[in-house]
Structures are given as structure tokens and as C-alpha cells.
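Note sheet for the following structure.
Missing here: one protein chain of the complex. Every other protein chain is in place.
Lettered A and B in written order, each chain numbered from 1.
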Amino acid sequence: MLSNPKTELAALVERRQPGYSLEAPFYVSPDVFQADLDLIFGRHWIFVGVEPDVPEPGDAVVVDIGRNSVVIVRGDDNEVRAFHNVCRHRGARLVLEEKTTVGNLVCRYHSWTYDLEGNLIHAPHMGESFKPSCHGLKPVHLKSLEGLLFICLADEPPADFDDMAKVMAPYIAPHRLRDTKIAYQADLIEPGNWKLTMENNRECYHCAPNHPELTVPLFAYGFGYAPDEMAPEEIEAAKAHDRATEEKHRQWEACGLPSALVEHLDDRVTGFRTMRLMLDGAGESHTMDTTVACRKLLGDITDKAIGGLHFWTQPNSWHHFMSDHIVTFSAIPLDEGRTLVRTKWLVHKDAVEGVDYDLENLTSVWKVTNQQDSDLVGYCQQGAQSPAYAPGPYSPYTEGLVEAFCNWYIGRLRAGLEG
Amino acid sequence: MLSNPKTELAALVERRQPGYSLEAPFYVSPDVFQADLDLIFGRHWIFVGVEPDVPEPGDAVVVDIGRNSVVIVRGDDNEVRAFHNVCRHRGARLVLEEKTTVGNLVCRYHSWTYDLEGNLIHAPHMGESFKPSCHGLKPVHLKSLEGLLFICLADEPPADFDDMAKVMAPYIAPHRLRDTKIAYQADLIEPGNWKLTMENNRECYHCAPNHPELTVPLFAYGFGYAPDEMAPEEIEAAKAHDRATEEKHRQWEACGLPSALVEHLDDRVTGFRTMRLMLDGAGESHTMDTTVACRKLLGDITDKAIGGLHFWTQPNSWHHFMSDHIVTFSAIPLDEGRTLVRTKWLVHKDAVEGVDYDLENLTSVWKVTNQQDSDLVGYCQQGAQSPAYAPGPYSPYTEGLVEAFCNWYIGRLRAGLEG
Partner (left out) sequence: MLSNPKTELAALVERRQPGYSLEAPFYVSPDVFQADLDLIFGRHWIFVGVEPDVPEPGDAVVVDIGRNSVVIVRGDDNEVRAFHNVCRHRGARLVLEEKTTVGNLVCRYHSWTYDLEGNLIHAPHMGESFKPSCHGLKPVHLKSLEGLLFICLADEPPADFDDMAKVMAPYIAPHRLRDTKIAYQADLIEPGNWKLTMENNRECYHCAPNHPELTVPLFAYGFGYAPDEMAPEEIEAAKAHDRATEEKHRQWEACGLPSALVEHLDDRVTGFRTMRLMLDGAGESHTMDTTVACRKLLGDITDKAIGGLHFWTQPNSWHHFMSDHIVTFSAIPLDEGRTLVRTKWLVHKDAVEGVDYDLENLTSVWKVTNQQDSDLVGYCQQGAQSPAYAPGPYSPYTEGLVEAFCNWYIGRLRAGLEG
């Protein structure tokens, strides 16, 4: 542990060397982890789920972030709201199940009862001077970006979420996430710090040696490369890929599918990045054979081969939108050495399993890829524990977006320590 | 953790708001837990067992409280004594089993041997200058209240134990605990702070929604109620219940069974409460059908329907004495989020299982009730971990004895911090 957490954390932040991985305490120190919970996960917009998690009034889902438990519930007015999952009487956890459907939110302990807007509507034996209106559930900020649900635990959430939403809505809207259902959800606990999970997600330098399945639909040229290490014919192929991407972007945008790169990973509080990527083979989907996994396409999409739109948010999510399905990922820190990665596969709400899609075919690429990434994250966590660990250099050609993640993180810690 | 434990604990104690549950650190902080072990469990009389745990000379039982291990052993003179369970040579734990019978207390490591009064009587190869008399087992204070065993780990235990014993002996004596045997013992680890276990025990506001079995023998009117929320006929029924209780108390006391309420929960160092309660139905016992579980009654008792005498002690026990059996409970803190609840069911020492009593019938109400309480305690522990937790108001009608527990606890912490 750090002997003087705040001072030492500030020193760690100040001496961070650009272009290099972070110092070991960022990955292994419980004190830095606590600061991450407070200053990063406590003050930014955190992706936690999708509207199809709570499709009907009374549907509720519980999300735990650090020591916070938050219940997200759709009201009778069809609004989705978030509340701290703590009874205002004796403090019992209110909703115990990860997913449930309720009429009201009733505490099991003494039957205190809250409606779906968080108002206390029943509390027996409390006497005449007791004011139910002072004992409603504590609300948590929640925003839906075309069906992607983000919460913010701070009293005053970052205001630039709406700027991101304005940019992103046209990209996402054609996939009509609100009209999907969750075909499958997988929770994986990676044996490493959440930043190793995110850093791993932000480069594909590791893909060729580690992801034989994911590299089927993905073009290697998108991963970056050192030009001086490539043969002239490889460089020519890479340039051809770039030209093809530009051409595709023109075609897709003409059809109402915004596709061009937007990158604000480290120049905004609510950092994000998006681009529609061409896919290899049939060019349709993240499947083993690169064709669609669900024959019922999303929204009004009619062209199967519209590649994969990726959308990344700082600090904790990434998503892939294709013509037939959507995959969303959230990384939730559990402790300094463990991170929950929650993956949801969404298909058209009217698609029928076994008829329109096969669950194994839909999920296999990312299930196996997640496990491979989890192993890699674990090796890094093990390494960072060694006193011999020292920050190593990022490749300027293949790890620039890892650097952008670290820049954002360090910048936000600095702002938090000053603020 | 608290950054300055002693100062912060004192501040927490000083700002405790009467009528409200405790602030979160009291339930979740390892530092407060350590203070609880030192100032509460290290300085007060702790209920740990019963004389029938060690019925014969050489019978020993081991009880662990925090980092202390204590062996309670009946000597050849029939006296029950307690010692620290640590060899004076290399410090090995002396008695490993929870219950055993020994001739002497022999350390496995190098065969150092102590008699049942703690004297070192054998220590080979130590040389002529070694003084066995300086290396006897360290004693622990022990008192038996009519067979209920209390220990105190402090050098100078609270002197008012004897006052409590003087009051309580006439209540307990007719049940002749020393002439019982332990029919069954159940250990349950509740997933919450020990104070949540105790607070849960000190109110029955939660009984109606959670304890369908326990509420069979118990009268709901005993749990407290807000008069303004009750119908006139309910209030009349409650008053009738109070009058019936007074009448029963007169009858029972006339038969040599002290029954009236004595309540010193927060005005003494050794806080306690007792009262003989009427039971519902047949009025005999805490069983599913409210009749006796053991047909051999305790002591000289001949009337089955003498209700249930409850006896509570601060900080860690509660007991129910009926005509046919006794149930004793101790709560032992394991860490800030786990508490051992040990329950013993006692019947007449000559009662024969399968003939005089059925074990399942004897134990079923409290086994299932303990598990229900354990779940509730767990929900509160989960809730207290949330940064959104805030102390909530106790019902003035149903949670006054929880408030008394908290008052005692806060008062004893304050005394300990000053002392």
C-alpha cells in the first residue's frame, strides 16, 4: 500500500512517462484502485447495460460498481430510472436478484415499500411525525444513448455526454438497439486490473498471435504496422485496404450509415471513438464464417455487408454494431486484480432462436476471444506484481490508442486530485 | 479503513444520532471491528456456553473470540475454569478439538503438560534453573450464572455481573440448567457485522414478514405497534393481551416463577433484560404446534404452559427458557462482515432422544428462524457497504430495544476510548 496515498498518487500521476505503460502501483495498489473507484468510476459516465435489459414497466436490473449497488428500473411511464439499491430504513439491500420484475420496490426486512419512481409509499409503525417524503430512494443519474444505458454516481455528472450523444446517435440509430432483445449475456471475471482490460481492448497488436477466431472477420491492416518492417507488396496491400475503406465509407454514408472515424479518446471528459470498419470474407459479421449470425436484420437495414461499427467509451466500454446483431461490453472493476467483463449479444426483438439464429454461432467468436484476452490480462497482472516490472514502450504504430487511454486516465486522475 | 482510527472512532461515537441506525463504518470498517474486539468483547462478560458443555471432570470445550482461543475445562474438584489455549513454551495451540475430554492438558509439540488447574507439571530438558511455577497457563475470568457460562478477557472484569446474577438467578433456577444436557448445537455464520445480528435480535418488527414459523408461538402484540395505525378492535385486543400477561405473571410468581419485566439494557455495564412471555396456542413451547417438544419437563416444573422466559445480555446473547427445554444463543464476531451464531438446545439430562423428544421437532423453529435472520443480516451488511447508505430512523413503537442496544454499545465504546 502507499504510505501517503494522496501525495504518492499525485506523484505517480505527475511522473507518468508518455509512450510507456503505467507504473506498477496503477495496476496492483489497493490505494490506487480506491482512487480509480472514486475519481474515475465515481465521476464519469459508466456504461452499465441496455434498454432491452428492462423492456417492460417494472423490469429491474441491478448493477454493482465498487461498493455501490444500483437498481435500474423501468417505470409505469416507460422511463428508465436508476436508484441506489439501499432501503432508507435500516439500510438493507432492496433488490437482491440481478434481474427481476416488480410492482413496487419492497424491502424484505420490514416491508418498507417504494414505487417505481423511488417514492416511499408504505412504512408501518413509524408514527405520526415520520415524513415518508424525506425517505425516498436516492436517485442515480442515468442517460440512454439510443438504448445504451450510462449511469453517473457523481452529484454533477460531466456535461459533455450530450455532445457525444449528438455525434453518436446517427451512427447507432440505424441499428435500432431499442428494438432488440438480449439473446445472450456472459460474465467473465478477468484476473487483472480494469486498466489492463481496457488497454488490451485498445490495440490489436496482440491479435495475430492470440485470436485465431477474431482475426477471421478482421483485416490485419487495421491493427497498425511499422512500414519499415513490411515488404513493398504488403505496404501496397495496406494502402489498397485504406482506399477500399474510404470507398466503402462513401457508399455507406450515401445510404444513411455514418461511418467515418470520430476520435475523442483523450481530449474530452467523456472520451469516445467510433468508426465503421470493413470486415473480411463475406464482410457481414463477427462470426467464424463472416456471414450474418441472425437472418432477421436490425432496424430497416437490408444490406448484410455493412461491416462492423465500433464504439468505444472511456473508461469502460466497447461495442460492435453489425447488420444482424450488436455486441456490447462493459468492464467493471472488482478489486485491483479482478475485473468483470459483461458481454451482451443483441438481436432483433422478433428474431427466434433456432429459427433466425443459432446461439452458439452468434456468440462463439467473442466468447473465445474474451477468454483469450482474459488470459493475457492475467499474465500482465502477474508481471506487474514483480518488483522487477518497469513501464515498457508502446509501439508508435500499433499501440497509439492504448496511449490515448492512458492519457485520458492520467488526465482525469489529475483533474480529480485537483478538483 | 479509517485514516486515524482512534480519533475517527471517537468522532463517530460523539456524533451518533439517537433514534437512528449507526453510521456505516460501525458495520463495515475493519478498524471499528478491531475496536469492538478490544473495547467490547475484550472488556465485558461474554456468554460462551453452558455447564452441560463440560459435564464431567476433564471435559473441555474451546471457544475462540477474535484472536483469543480459550479452553474451558472442568477440574477434578468439579470447578469449571477457563485458560488461554496457548502453550507457555513455544506458543502452540494446546487443545485443538472444539470438545474433548482430557486427563491433563498436554501440548503436542514437546509434551509440556499442565494439570486441569493450569499448573505446568511436566517440561523435559529445560534444565535446573527453569521454574515450572512461572509457566502455568494464563487464566481467564469465568462465571457461571445458574449454569450459563460467561468469560471476561479483561484483567479487571465489570463488577456488576453479580448484581445481574442476583436478579436473574430466581428467574432461571427453576429451569435447572445444570441438570440439562445439550440435545443439539448448531453453528451458523451470518454474513454480517455482529451488531446487525444483535439489532436483528432486539426487535420483532421484522417477524411478521419473515418468520412464519416463529410467529406461531409468539403473540404479535408483544412486538410493538403504532396505535394510530391500528383499528379500534386491534387496540382493544392488544390491551386484552397486556391484561392477560399481567394476570399470568401473578399466577406464575405465586408458583415461584419470577416473571415480571426487568430491563437494564443501557443503564449498566453488564446490560440485560428479562421477562416471562405468554405463548400463543397451547402456550407451552417454541415449537411448530406450540406444545412441549420434550415430555420430560425441566427441574421440578409440572405445568407445561409457563410460556417462555427470555433473557438477553449485552453484548452477545439471548436465551429462551421454557418448561421443557432451553435454547441459548451466542453471537461471536468473526470479522467486520461475519458473525458466528451458536445455538444450543438443552433438555433434561435424563430425557431420551426418540422417546422423550424428537430432535427435529425440538429444533425446527429456531433452525429455520436463524437462517431467516441470517439472510436479513446479510442484506443489511450489503446495504451498509454502499456509499449511499445513511442511518435510518428507528420506529419509536417497535425498535426501542434496538435503540437500547445501540445506546449501550455507543456508551461502552465511549467509556473504552476514555479509559
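Operating definition for what follows: contacts are C-beta pairs under 8 Å (C-beta built on N, C-alpha and C of every residue); 3 or more make two chains touch, one makes a residue touch a chain.
Since the structure is predicted, the reported quantities are computational estimates derived from the model, not experimental observations.
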*Can you work out which residue in B:R93, B:R178, B:H241 or B:R295 touches the chain that's missing from view?*
B:R93
_Touch with the omitted chain, as defined above, among A:H206, A:R268 or A:K349_ = A:H206
*Among A:P232, A:G354 or A:G392, single out the residue that touches the unshown chain.*
A:G392
*Residues on chain B that touch the omitted chain in the whole complex?*
67-69, 84-94, 96, 108-111, 124-128, 130, 135, 138, 153
*In the whole complex, what residues of chain A lie against the chain that is missing from view?*
21, 24, 199, 205-206, 209-210, 224-226, 228-229, 376, 379-380, 382-393, 395-398
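FYI, only the chains that are shown with their structure count from here on.
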_Rounded Å distance between chain A and chain B, as computed from the means of their C-alpha atoms_ = 49
